[in-house]
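Heads up, one of the protein chains got dropped from this complex, but the rest are sitting where they should.
Which chain is which? They are A, B and C, in the order written, and residues in each are numbered from 1.
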């Protein structure tokens, strides 16, 4: 069942096969484009007798992944195109983060002055605070650019598939990817594709650019980006400052960000974020800046829900587990912080038990709007009014029936159930206090943040369509 | 992905297809051997425009499943074999319950005097209190019988695959099943197979038996069964009366049974049980008698975990939902009671939110032993000692590390989180009180019952086998 | 790979598993709705050592399939509906043939006088020569009927899915099938579904009909059918008599039929037909009458090509092989006659080698039109002219380029290659002679019958669509 969804999927025929297959699972996972391996270890083998200890055949330690470089001829062509760009743009994807190419990409951005746009999981490869970051002028960047350098990014739904009218249809695309098959997958001619590991390709490109620097100051593109940035950032600031109850997404994220940063400044990279849930993930993306790579895990290209708690546990193990300590010397610990939609959390919420059992001090914010509303109210205005009257206690929570989830569910109790801490918050002050204490706790913490609901209008009732009169 | 695991699996191409495909999904699910249908209704169709209401093509109401009868010639042969049996046995499976054949099967048992053995989900087709029930003489019955009449039961792992030495290898098997392909699937010659709906076949068989009655009183088989029954029931009673802390499985179930029956006598059939988790499911099976059919849902032939909460919600809807009321007139409500292992509950525990949102007064017992222990203690005795010292507070719960789940996790808080009620109990008295209040509540209730742990010895550490020195 | 396309699909883990799995493969194939089982016997087991002979565990002989009867209550309802029919129709499907219900169905047709329509593989259950056969008034029957009794037939594409306007939308459908899931699958309410084996159900129905006979003579439906039959049969006769070169489908089949029947009269049932290829299969269907069941194998519900030679070999083994002789006493041999389209034959034509090696005297007619023409001629008229000029040698066969297969390919040489006989025929006389000799031969025979081609107009050239300028 998992074979079509993983790079490697098998089951050992005996305990003797374990070392070889475990090595092979890791090898396939790490080598080439990274991906999941699945190894089904049967319980009877795990509990049964077997050649444990010395009888076990040793396997060779797995070396670093053998990384491809780029073809110098193609890179020379790409460099020539880039040097002639009127409005160049670098798109930094998660491939750049996986390749651990932050030093190389930062040098590229600094040396050339070209503006850049990070993908959600490419954030922090170059610090979000970098002046060349045009995330808040995203639409203007996509429409205005004439040469795009894609570094391990996909033209997927987050990137509007690279299509007109979001993108300039005349733009030429230089696509760098570790997987040749990704090149030209969506819009684009694949004409300037470079297959290679970004950590190797970017220095090759810099050599071919030979000191070239884009005329940032004199460019019309630069001015358009500046203007768009100013406008969009002003709007965001206004939204973040509007203090209402229930809280808005923007206000809640602002408080969380401000509090966490006061305890662990962004530039120190002491926090790894995990996020899931469609609105929570989308809106938080632009609010939480990242100054270092690989500190953001979210649902990825397919928007799969249910991945949050598993990601958080994995991130905790990767950053703070015994292997992290053993291999990297005295690393600074990282706090794992989850920003969870309430629907998304529901898929894997029981895993807080795992966190507690393994003493993982993960901090989970549940951005709780009771799910999406598709009930019987006739308009968004009426729906908002009902919410406010429910918040004040004037109406019972029944008047909100029709949301996909209950109103003000006390998710924080799940943390209490396993020996962690829970907070239920409705206001900015409550949230700030909970965020601070949660960050400082050494147990799993759930901060349950009640926010405004979203009205999506009626769902077609499947029941109405059935018309069955089943006996 | 679901096609190999369901009878029907499809996705509509447009909203217009909904009625036809919904009907077809139900039709395929109900007709023949019942099974799951999967229909993937895309969100954009559910929210998008469509021929709602009058524009929708009506579909015909689905008639009753067209049921097959048995072949009278085969039934005549089977009747002849049965009449000559020295030690006949009827095995009643879930197929008899699905066929709603309780009246017919009861008549068969009463008319012939043949002893019967119900499968887990076949319980209650004939009341467990019936004197011919030989559940507590199961081994003696299987070993001693010479003619077995299988009514919708499978010779699967629960039935020891029908194999020697658990079963008499000379026994002849009369197998009645709605699916011809099931006949002879495991042990047996399929020589006396009857394909047909049990509700129709059993009356046919009674006609062919023509008033025959087994010589119960004079039979050696009967005496063997009686002796085995007496012995096994005495053992069970002793176990159930032994009051220790932590509670044993048997004691906990005894208290729950006694309390629930005092509020809703077994003969009234006012409770539908749901069960999952290997020990919880196995041990509770023999303790909770059922006097009516279709009041027990458990993990079935493949022992799948994670099905408990979904089953409970479905059972609540089936027994107490609007369709139940509409179709059956003023039915007495049924209380849904779940007996959950803590591991099993973890798979789908978040669904208590769904129960609360839909105002389902489901009563959930979590039989909480902290999962299975596979840690570092060298013997079961040492492990038991640690547990007791932890229960008294002498040791911290850390000394129990190695169980697959945390010690004394407060699962009841999950009920509180959604507006239900939670109980944490360690003693017989606490359990009796919680069971009573939980039964009477009109919200979801979790009773978290701390019981003794189970020592399973060390697990082979996959980590030890790896020997990887991954960079 | 084969699991989704078979009832049973597995591979033994050792030679010891062979007897059990072979038995299980047959059991699953025969029991219930018949279907293919797939057992992958690895070569190293077949050649390796193993518990051959006495060491092998015996398996029980497989009994007859345990057959379901129909529910008498449903049958009573169906009988009532049938008795009130104004224009009843029986559709006889391959299920009736698989059930070996010919005696029962013939009695039904004779006793009630109701007209019947056989499906392609249901032909011969009642002799095609029976006066109640309305095959040649098919459209009138479908449009005029008000009550349809389906006996093991599917409302698939051959039956126009049971849909308006081909069928009377008010018609009530009584569907008898061994598989409950088939009931109501296509058009129809499934309201009068009867799950059961046709051999058992039809006598049940006759008892409930209690001597009823439809008023054949006085009925308008009867007159409509008569008129349609007369008209269609006159058209068919005209087509069959028109002697042209190249031969038409109709003429070729007429010659073949007449010759074979002169050697083996239809009523003796000495020939089993196999057919594949879309036009060959469709057109021959109405021309070759069958007087006995299970003497026609064609591509079935999905129209799969490539099945012809395998079917023929299987039919030869089933009718003339050692098991046939052993189990049925001195049966008359049956000649296997294949009517193959040239395209269809190409998929499995090499299997004539298998026929020769096993001394199978199979007679294969290849109805050879050079495949379907989709070339550059602008009209059908021009295309026909080219054919005639090619036939006379005025043009080279190159002028026919564009057909999916070559012109006048000498398929008969394939028979010669393996020690069989081949005939190449263009005229009625040549065909009659070859058919006669071929029928009398005791080796595989291929009669290669050149017929007129069919013009289907231009195919969209995929090449034109590509527009690729691949390096």
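By definition in this document, contacts are C-beta pairs under 8 Å (C-beta built on N, C-alpha and C of every residue); 3 or more make two chains touch, one makes a residue touch a chain.
Remember, it's a predicted structure, so these values are computed and weren't measured experimentally.
Note that the undisplayed chain, when the full complex is considered, contacts A, C. Only one residue in the set C:19, C:34, C:203 or C:289 touches the chain that does not appear here, and it is C:19. Across C:75, C:117, C:299 or C:409, the residue that sits in touch with the chain not pictured is C:409. If you put the hidden chain back, the residue from C:11, C:86, C:164 or C:357 that touches it is C:357. Touching residues on subunit A toward the chain that is not drawn are 3-4, 7, 24, 27-28, 31-32, 60, 62-63, 65-72, 74, 179-181, 183-185, 189-191, 193-197, 200.
Listed here are the subunit C residues that touch the chain not shown: 1, 15, 18-19, 22-23, 26, 30, 41, 45-48, 50, 52-53, 56, 58-59, 61-64, 323, 327, 346-347, 349-350, 353, 356-357, 374, 405-406, 409-414, 416-419, 456-457, 459-460, 462, 464-471.
Everything that follows uses one rule, which is that only the chains that are shown with their structure count from here on.
Separating the centre of subunit A from that of subunit C, both taken as means of CA atoms, is a distance of 58 Å. Put simply, the C-alpha centre of subunit A and that of subunit B have 42 angstrom between them.
Per-chain Cα centroids separate subunit B from subunit C by 47 Å.
Listed for subunit A are no residues, as none touches two or more other chains.
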